[in-house]
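Missing here is one protein chain; the remaining ones are kept as they sit in the complex.
Let's turn to subunit A:
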Amino acid sequence: MTLDAVLLIASGIPLTLAVTAGAFALGAVLGIPLCALRVSRSSTLHLAAVAIIMLLRSIPPIVWLFLLYFGIGSGFLRVGPVEASVAALGLITAANMAEIYRGALRGVHSGQWEASTALGMKPWARFRDVLAPQICRMALPSSVTFFIGLLKDSAIASTIGVGEIAFQANYISRRTFEGLEVFAVAGLVYILISLPIAAMSRQLDSRLRERVAQ
């Protein structure tokens, strides 16, 4: 296998990262209102959120991707492959992040909300100053795990022609018939990206734990 081939595979890294980061950002933001609906006291809103989350999670990512790209994207709305990938993976991420936030919310002691209420803090201040930082801290490990999973799932974007790592590897293997080496290198690239992210998360987590663990 030539250096050129390795470099070509590596040239897919930016798009892999872009699709992953874009989808994660979209999901992390959309997950907040979805989680709010999920824990709502109104049973209509609660059921709506449960249904949305179930729908998003029980359909495979690649089906969502084709649905958005070939379904909506080829009709009245023009959607490029990168946008379609970010949207499809982002929606699935939103459902998962909503559940991660909900778990973190349950992990925050109910006394925290009560104490800030009794102190006379307004609902927004209670959320921003007291709840949100603790939820983020609690949600960190599961979020990073999900992010790394998403990084690998982003490979499905290759099926609609996004030139990321898996796409480049596929392209080279078809031309050179060196499937084993090429995909081994692609796998190695994924590992090399995941490892530092996991290490950073562990370090951040233990630092936070040391400081504020209860």
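By definition in this document, a contact is a pair of C-beta atoms (placed from the backbone, for glycine too) under 8 Å apart; a residue touches a chain by one contact, two chains touch by 3 or more; residues count from 1.
The rule is simple: contacts and distances are computed from a predicted model.
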Protein that the absent chain corresponds to, by UniProt name, given "Polar amino acid transport system ATP-binding protein", "Formyltransferase/hydrolase complex Fhc subunit A", "FeoA family protein" or "Carbohydrate ABC transporter membrane protein 1, CUT1 family": "Polar amino acid transport system ATP-binding protein"
Per the touch definition above, residue among A:L7, A:L55 or A:A125 touching the missing chain: A:A125
Touch with the omitted chain, as defined above, among A:P133, A:G161 or A:G179: A:P133
Sites on subunit A contacted by the missing partner chain, in the whole complex: 109, 111-112, 114-122, 125, 129-130, 133-134, 137, 211-214
